[in-house]
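Structure, as structure tokens:
Here we show just some of the chains, and they stay where they sit in the whole.
For reference, chains read A, B, C and D in written order, and residue numbers begin at 1 within each chain.
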């Protein structure tokens, strides 16, 4: 097959390899999924093109396709574990948040979406803070100036995974403004992933939530 | 004299020319001040070296020297007009804030310093908000991720002049992170000046506060 | 509804929330407008796609659509207040200027367009200066090297809001050249907004013009 | 006092405010420490100048000063909790690693230093992997091309906090090369902090290790 797959990753790293769908055909992705299914593993592909998502939806009866997130996945987690809320600054950050949410669902982590609580409306976040209580980690998705993770970080005691988005224009330079802002966050509990990196934001938050010790047992 | 001065600026622009002190000797600055004094104008020099500040303090009995701000000025405004608070995110942003404050005092504008209210301590700004009531404009000085102007902007109805500072390290790239963050602010009332541009931040806020109509009358 | 709206912003910040239309459907924008209309507020959406503008024009009889500006708005200001001229360097900067003009009209501010007075034709600006007399603030829109705000700033005593545009090619790097030029303006009364940020340029100029004190009374 | 301190942070965020020592005098730092001591809190200052470290060591009998890390701290954690190894690519990355280690010790987390295991000597990491067994999170410090976090990430199932350093020359552009490399890591469990951000790397790893639930109990 054209696209090889690292079946050992589940044992070594706790979860199976996730397919980077950019530039891959439905066939290439399905080949990986078939191999994973054969090894008793769950599967997730991110950044899948519209065409490939359509074809995979038709071929795989148990495929969970999320068009906003541009993901395809299959296989159920044994039980729900931990809690990771996903917060967004504006309406337009939604697709990246969805990629994080799909990744967390695939990992078996309980999630919540708290959308459109950016700092321009400062009363909105405090109103929603009760919903993030008990979080093991929070994923905060923001474009433009990317200020939300710092503010969320100031309210929480758990790690905050900041995901800059390319939302905005002009001097946002494709997400660079948000990225630099988050890297320089004055809140001590904020770490950062790549621009539009919803997958990785969700994945690391999920690792924290499932916890080092519980990992072996459940999967 | 080596450094020429634009004495017509007071009539044309409302305030006398301000000396950009970087790389200038005490003698060059004093020459400008002497010319301005002769024309009945007040004087302000910014980014003045330690040595030049010391010499000017010795030579001009009415010099107001601010070592934190690195400014020298002389001449009193006729009366106090308007109100512009200056807010800082962290302790280290103080010198840039002082440059803005000195500029505002020289313009005759009432000021207040609200220091160290950065977003990592989210309860600090709300506690101090009563002190900014009645502001004609606010100057917000912040380094690192530069998130404070967006948050202040969300609370106020007046213009916010955001001043990015070079405070921070690594991926702050000498203030670039704060600058880009402020330019991409999702708060609609935020405008931006150069990195470490305390003078210009104070000056434009002062222009707004003194108001277009009152300007001719008072000076 | 999919897109939430911050109805409290009008009371807190003086004007209702403005919709960032980029990537939003006509339906999402109309939902916000309906909520705002219900709360007795005026509405403005910027960066609205051609398709969404067409649909909104059909659905809302009182919609004011500006195709050059890519804006949609509804609701009349109670009375005209203040004066903000909008100047452009070249013919191609017009769309960004229109976004500023629409924002000012929506705020109820008197405006004037002074187009194509860039520095390559140095006689053009002086000829038109009488038209900016009495301005509370000026919005200056320029691409390429972005020199116009400095020149305008040298002639006026009011604040100048500089709006860099992405007009140009090669080493303009999508508006970066104009942006950096404006941030480093040697004119003391120049502040800057994002590249192509006609909305914010108009908005802050409008805030200055309506004046901090008059704001509560009129809207 | 000149430098204010956010004493509420310990309750809100799990650990007391950490002093950003850059540009601060011994006196400013000691004022914060005195306030924290008065509130029964432990204290940590990072990026403290040589002079300030010397003065603080003389004034505070219980100060733990680390010259390589440029840190000063006081106060003992009640008991050791969790395990976070710190790995470095080369000998020159040591100071940043020490800052992470000091932060972890101050948080009460068990640590281990695994130095000089960069990818140019590919046999070195596998030999030391047994020492990272049981890690709750790993901090990986690397300059130059910053490849080590990806390789470590491929071996571990826990989160990897990547800390780029400014070690190198030429096209490392002060740590930019390592930073970009880490942000684009193909290993799914890698998150990133600022260049030379040993403190934040250690802090977030420490948060993961102490665990959301245990935090309230112990401090």
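By definition in this document, a contact is a pair of C-beta atoms (placed from the backbone, for glycine too) under 8 Å apart; a residue touches a chain by one contact, two chains touch by 3 or more.
Since the structure is predicted, the reported quantities are computational estimates derived from the model, not experimental observations.
Chemist: So 4 chains are in place, but how many copies does the full assembly in this file really have?
Modeler: 8
We adopt the following convention: only the chains that are shown with their structure count from here on.
Chemist: Name, by label, each chain that touches both members of the pair subunit B and subunit D.
Modeler: A
Chemist: Could you pull out the chain whose C-alpha mean position is farthest off from that of subunit D?
Modeler: C
Chemist: Let me have the rounded angstrom distance from the C-alpha centre of subunit A over to the C-alpha centre of subunit C, please.
Modeler: Roughly 36 Å separates the two chain centres.
Chemist: With centres defined as the mean C-alpha position, give me the subunit A-subunit D separation in Å.
Modeler: From the centre of subunit A to the centre of subunit D is 26 Å.
Chemist: Residue numbers in subunit C touching 2 or more other chains?
Modeler: 179, 194
Chemist: Using the definition of touching given at the top, classify the network of chains in this structure as line, ring, star, complete or other.
Modeler: If you draw each chain as a dot and join those that touch, the picture is no line, ring, star or complete graph.
Chemist: For this entry, which pairs of chains touch?
Modeler: A-B, A-C, A-D, B-C, B-D
Chemist: Where on subunit B is subunit D touching in the complex?
Modeler: 90-92, 115-116, 120-121, 123-124, 167, 169-172
Chemist: Can you name the residues of subunit B that touch subunit C in the complex?
Modeler: 12-15, 18, 134-137, 154-159, 161, 179, 183-184, 188-194, 199-200, 203-204, 207-208, 211-212, 215
Chemist: Once bound in the complex, which stretches of subunit C touch subunit A?
Modeler: Checking each residue of subunit C against subunit A gives 2-4, 6, 8-9, 17, 20, 22-24, 28, 47, 164, 166, 174-176, 179, 194-197.
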